[in-house]
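The other protein chains are all here in position, but one chain of the complex has been omitted.
Chain lettering (A, B and C) follows the sequence in which the chains are written, and residue indices restart at 1 in each chain.
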């Protein structure tokens, strides 16, 4: 085990699956129409339609932030309100990207005390529809897995979706770790998304083995109408798109996305268990590939000395830390490393 | 020669140089700090500083459009005016990206009748500085090679730069085909850019052999201050940045960028010569890797039938067409194909 | 005659008609619902519906620039193109307001060589509909009277409107000097606007006797849907709206708007005639209340010495100047002043 096996700063500190790199080489064949008019992009849309068992539109982009911001730009007018968790990536970690892409929509942060959004808190927050003085309720965005490493069950999503429908909100899912959530559930991609009321999904592959494999997947056709223009003017329409679509095709092939995610989740479970045995307290149940824990100072110090890399995470409470595992993590190696502490 | 050798729709219909793909594999080694905190990105900045023989800041991004729009966002306030050629990519081919990133700056199109900007026309167009009624003169953007396939000599750039300095305009160069221009000149990268008054450069590698290799190179340090935030909120900060920086490092290694560009330029010259022999008239001198020509209808028809792929180009005049060659074009094959017409 | 009778810098250097000030006093009666929920605003909408002989929506705002920018914000998406005269107020005199309100739409300036837009030039400029690379053709805006003091006849507007319809452009009229144009035509308000294809009108009263009397008048109901929100978030929804609506009601009462405009136009005609007799050459036919003329240097000097106030106007050609008359101008006084030169 190399020291870097203990790098838990994020899943994106790791590289790419070999299958992804191979796909790039295979896509490097002759000329192909630029800007998405190529076979790979066409096949990607068909493949995702199979996986999600529905018609859909696919917009590959460069980053998860771009997918999220583009998504939010079609669910809210510039004077709209988008409800989100107060720790949501869109609210906290995108440097105002959603406000940029939407032309100034307002993200309204909700407490979501247990690491997930609460439908009753959402209902209480919705305010001012139709009155010209107030920014207008427009959308809801949820992260799957959540910003606290939790996973929404389909029935939980449906309850949120019911509030959306009653208030004419469009429902977006930030799936930067969608595969990690999916393999934690006994549910299909369809059940976890459009069948539970999701209108559009940021489908992320980068954190789980791609170089830059992200796509906005749109289930509600009305929402797709302006996206091609929005993507282009955001500088997110790659000319050699085939190399981005090919990554996602390989990601979905032979279930690479799910096997990668399972490795990460298994490693997170092992890590969580080991940390608890050493005296850590989990801030949230570990359901996907993130561990939020409060560590006794001595344990934090020892882990640091042993080469564990991880971030302080004040949102997890006093002495809170975050550990993220990836498709390259190894449960056995983690157990061994913790065992020797 | 495969049929696709005759694909002249654009240089971006072609794939990547093998060296670029190899670089991706070599960069896929263990964990590395995300978001540009990696060795490859650090080395890229050093390498570009050597090549341009000056201190500079480098911001890799996903597309040339993103590099351009980010560049323009720091040279003009939302109420600024940016002067450009009326056929400029930023004006015509980016779906309003510059207006998006600048928050509404105005691109003022100039005629630039000979396929390049004219300093006297620029001077006449500058208007209203300091008066609150008018959008404020802020910047100039020039494409090297130009939107008409022409190449600015350093002394031409300096004349434009003098107008900029006299009017406090910041000077940007869109270098989507910078390598193609550079190898057409007897000048260094420095002489073609900052020594000629360029404040910041969109440095493009995608059209010339990368998968997605673009960087905003900033010579004027004041302009770099906000770019990290602007890039992030535009969804252009790649988490696995090493795979983008590594492409550009390989692009610059052993002069790949220049050798690729030379192949493309040589092919364009051969194509132009061949077309002229068949009765075409060039709309502009062919100086880099683009040929703008008016074809007799019979010739256009025959080329189509022979499998030549190229676009109608009304801006090149009646019966105008554009052909673009690439690093994978082959002068001999082009001559052979034309010879058999 | 006071010296200030010779103030031709603009029609907005003059104050208000007494009827307008009286209307303010009369509106100052007790409490009234704020933000336009008052009787005056309600009556204004009815009155304008009578005058234009159609259903319409009215949005009073504070300035003509605001009316124009709000209008353009509903005719173009942020990636849209709005065609306009190269000297249009929206292009040249609003410090980028249209770009601000539209979120970055592109104004494409047309030559309009005779002081009006030319439908054939417009047709040639329209470009790129449906193609993701290009900002999308969205709207046309025309000033009535024009930026060169000319007046569009209804049949001229219809020709432009036909181009709009064929290209799905929305058609806006900037009527900052609508009354001056109207009284110059043998046509009704309806014939000059919606019957000629105008979708929405910036209806201006400020230059013609109000303090701040401007309203966006929307003939096409689909365009009104978001305007209430847009106006509010632009800080253009006055709480004590009654005082703005009351101005426009008084402006329309007993035909004050037309009688004021006639005075201004008559004075302009007298001024133009007098200047021509002194050796000036008119840059454009004088049809409303603006005179664009090239003056022999000696004449310009003498007018200055006599207390005439007027602006240099390079767009009117070498030694070009602009004179604007107002509802407070007096043809006889102008003739007398010129006669004594």
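The rule is simple: contacts are C-beta pairs under 8 Å (C-beta built on N, C-alpha and C of every residue); 3 or more make two chains touch, one makes a residue touch a chain.
Being a predicted model, the structure only gives us computed values, none of them experimental.
Asks: Give the residue, chosen from C:96, C:115, C:139 or C:189, that touches the chain omitted from the document.
Replies: Answering carefully, the residue with contact to the hidden chain is C:96.
Asks: Which of these touches the unseen chain: C:41, C:161, C:206 or C:273?
Replies: Candidates C:41, C:161, C:206 or C:273; residue touching the omitted chain: C:206.
Asks: Could you tell me which of B:82, B:181 or B:237 touches the chain that is not displayed?
Replies: B:237
Asks: Which residue among B:15, B:103 or B:149 touches the omitted chain?
Replies: If we include the chain that is not displayed, B:103 is the one touching it.
Asks: Quick one: say which of B:228, B:309 or B:341 touches the chain that got left out.
Replies: Within the whole complex, the residue contacting the unshown chain is B:228.
Asks: Can you list where subunit C touches the absent chain?
Replies: Looking at subunit C, the ones touching the missing chain are residues 2, 4, 7, 9-10, 12-16, 18, 21, 24-25, 27-34, 61-70, 94-97, 99-101, 206-207, 211-212, 229, 232-240, 242-244, 309, 328.
Asks: Taking the full complex into account, what residues of subunit A touch the chain not shown?
Replies: Spelled out for subunit A, the touching residues are 78-80, 92-96, 99-100, 102-107, 109, 128, 132-136.
Asks: If you put the missing chain back, which residues of subunit B would it touch?
Replies: Contact residues on subunit B toward the absent chain are 35, 77-79, 103, 132-133, 136, 226, 228-233, 237.
Criterion: only the chains that are shown with their structure count from here on.
Asks: Between subunit A and subunit B, what is the gap in Å from one C-alpha centre to the other?
Replies: 34
Asks: For subunit B versus subunit C, what separation do you get between their C-alpha means, in angstrom?
Replies: Centres of subunit B and subunit C (C-alpha means) sit 42 Å apart.
Asks: Using Cα averages as centroids, what's the distance between subunit A and subunit C in whole Å?
Replies: That pair's centroid distance is 51 Å.
Asks: If you look at subunit B, which of its residues touch at least two other chains?
Replies: 94-96, 100
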